[in-house]
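Below is one structure, written out as structure tokens; comments come after it.
A single protein chain has been removed from this complex, and every other one stays in its place.
Chain lettering (A and B) follows the sequence in which the chains are written, and residue indices restart at 1 in each chain.
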Amino acid sequence: MKNVPISYPTFFIILPLLIILNSALTAQPEVTPIDSAAALIPRNITAKDFKYDRGETIELNWKPADRVNQEMLDGYEVYRAEESSDSFVSIGFTGPDVTRFKDNGVVSEKRYRYRVAAIVGDVPYLSEATPPASPTMELVNFNLANLFIIGCLIAGAVTYFIGHARRGKKLFIRKIAGLEAIDEAIGRATEMGRPILFVPGINDMDDVQTIAGITLLGRVAKVVADYDIKINMPVSRSIVMTTARETIKEAYMGAGRPDAYNDDMVRYITDEQFGYVAAVDGIMVREKPATCFYLGAFYAESLILAETGNSIGAIQIAGTAQPAQLPFFVAACDYTLIGEELFAASAYLSNEPKQLGSLKGQDVGKLLAMVVIIVGVVAATISQSWNIAFFTRLYDLMIKLFTVQN
Amino acid sequence: MKRKIPVIITSLVGTVLILSVFFPPAERMGEDFSIFFDIIAVFAFFLGGGNLVRIHGNKIYKKARDWGFSAVTLAGFFLMLAAGLFKIANPGGIAADVTAQGSLFQMLYDWIFNPLGASMYALLAFYVASASYRAFRAKNKEATILLIAAFIILLGRTPLGVYATAWIPEQFSLMQIPNLAIWIMTAPNLAGQRAIMIGIALGVISMSLRLILGVERTYLGTDNE
Partner (left out) sequence: MNNLGLIISFLVIGAGLLWFLLRALQGKEVERRIIFVFIGLAVSVPILFSITFAEKASPIVKAVYDKIENLPDGSRVLISYDYGPSMAPEVEPMSNAFLRHSLAKGHKVYLMGLWATGQSIAATAIDSVVRREFPEKVYGVDFVNLGYKAGNQGVLNVIITDIRKMYLTDVGGIDLDSLPIMDGIKSLRNMNLLMSVGGGFPGIKEWIQFAGDPGHIPVAGGSAAVSAPLLYPYYPTQLLGLLGGIKGAAEYEAELKRHYPQFADTPQPGIKMMGPQTLAHLVIMAFIIIGNISFFVARRRRG
């Protein structure tokens, strides 16, 4: 409160007025503002429904008073009252440079009024109440329109290529070494007369990596059923256990050997990460599988499993979408499916045109990402270095296009 | 029919979960489906526990190979279960928090479970060394670059890295090993990681669409209708 332009006599005249004003404004005990200098009061306060939500938010915007500079301001306090009531209650506080507030504590279709106070020292300089506003639910969230369009483009490309492939068009798909090796790896287990170990990661069925692992299990189980090899699948989630059993059982039925199927091929160990790893390591050392598959979501256990597998001389094929674990698998396994290859694996192995078509559609998404990255980098570099208006606008547009608003 | 119903459920739930992001009225339904999964997962716990007891119980009963390990597993399982269910030695009694200090459950957790977990985690130090020994071989140009990067990072995370290149003047400070290590992690490494992440995101979209459209059915055990 430096350089306050009020002399002492003026101050003594204003003070009683302030007290009277204050008591007039604060009929309710919750709010005790001292509305002294109108020049400090925030202006142009608008309260309106926050667009494109479930009708649970009202958005407030205001402008700081002309004479307010942020250094003297401690922030703003926001008060709310229902339309029929004059009882304004404090609902939140923002910093001095923030002039927007989202009130999430409202009920759909009820009407509310707001007041905003600029806080200087401990004194609130309170605005008039806004006209009533009510939160309503919108049918479409247009804030996510950009995300929706990008999603539609990629999903559209995937569906288009699935249809394209269905019509019998030839598609080129590059070779994925890790998948080519699956048959070889299973063949080795057959020759050696040793079991196959299949680890579907440590996440539950709500993780798409686990689903990808289980789809690959379907392929592996088919071959296993045909060649009559023992498969051992320790799991760390009960739902994964039931799903995997169903998958293997179907594969055995498909191979015409339902009698060879046994529920104990899939067994639950524990949900606990390192307890599970200890058990799987023990199984590896005791049963010495010829082939180990690690396909799903892995964390710190990736290297512990893969190194133990390496020490028993097993062929190892791993695949995960956890970027931090990929280096460990690459270092310790014979083949690694890197990220997207894990998701592509089932389609690749099925050799069905409609599944392969989805991979082609995925490439359109990749092309889109590459173009956007290049345009974004060029626009940002030129706009920062030479300040050319066109590129600055382009850069701003890119930021806007790829920012998710909330 | 047996396969049609799961495909219909997958398509329906998948579609609603996507729609719930873009259409506010569907939000609540999306939340409900997530809660359904949690409820099913809780019941599945019993399946898991039952399976554990059955498999290991069988092994002990038949005196199968390594049945001693099964006995240890079951003893641990029942001890922890009893300590938690009956709040054994819990200072607050049966109504108290299961993890209250002084309870048998908490003691088992602190003095057995935690050290065992930490020991497994500590194995990483040994395995990182043996994996590095095998993996970092200058077999070709790419592998040599990887090897050099590994050396810089390893040195950069020790005080030796600081001493070794402290003589490099400040204007060339990027060439000091610790700074070079940070640069490798933040520029080439992060760029690669982000590229992988973009690929993963697209892979997830494509996989999810195959599941929702019913094109991918392998998880049901067969491709056939």
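Here, a contact is a pair of C-beta atoms (placed from the backbone, for glycine too) under 8 Å apart; a residue touches a chain by one contact, two chains touch by 3 or more.
Predicted, not measured: the structure shown is a model, and the values here were computed from it.
Within the complete assembly, B:A125 is the residue of B:I5, B:I39, B:A95 or B:A125 that touches the hidden chain.
The residue from B:L154, B:I168 or B:A201 that touches the chain not shown here is B:L154.
Summary of contacts with the chain left out: across B:K4, B:R65 or B:R134, the touching residue is B:R134. Residues touching the missing chain, restricted to chain B, are 114, 117-118, 121, 125-126, 128-130, 132-134, 136-139, 147, 150-151, 154-155, 157-160, 162, 166, 178-179, 182, 185-186, 189-190, 193 (touch as defined at the top). Residues of chain A that touch the chain left out of the display are 75, 77, 91-95, 97-98, 101, 311, 324.
By our rule, only the chains that are shown with their structure count from here on.
Work out the mean CA point of chain A and of chain B, and you get 17 Å between them.
Those residues of chain B that touch chain A in the shared complex are 18, 21-25, 27-28, 37, 40-41, 44-49, 51-52, 55, 66, 69, 116-117, 120-121, 123-124, 127-128, 130-132, 134-135, 193, 196-200, 202-211, 213, 215-216, 218-224.
Considering their complex, residues 52-55, 137-141, 144, 147-148, 151, 154-155, 158-159, 162, 204, 206, 208, 211-212, 214-216, 218-219, 221, 237-239, 241-243, 246-251, 253-254, 264, 267-275, 277-278, 282, 286, 300, 303-304, 306-307, 310, 321, 323, 326, 328, 330-332, 338-344, 346-347, 350, 352, 354-355, 358-359, 361-362, 365-366, 369 of chain A touch chain B.
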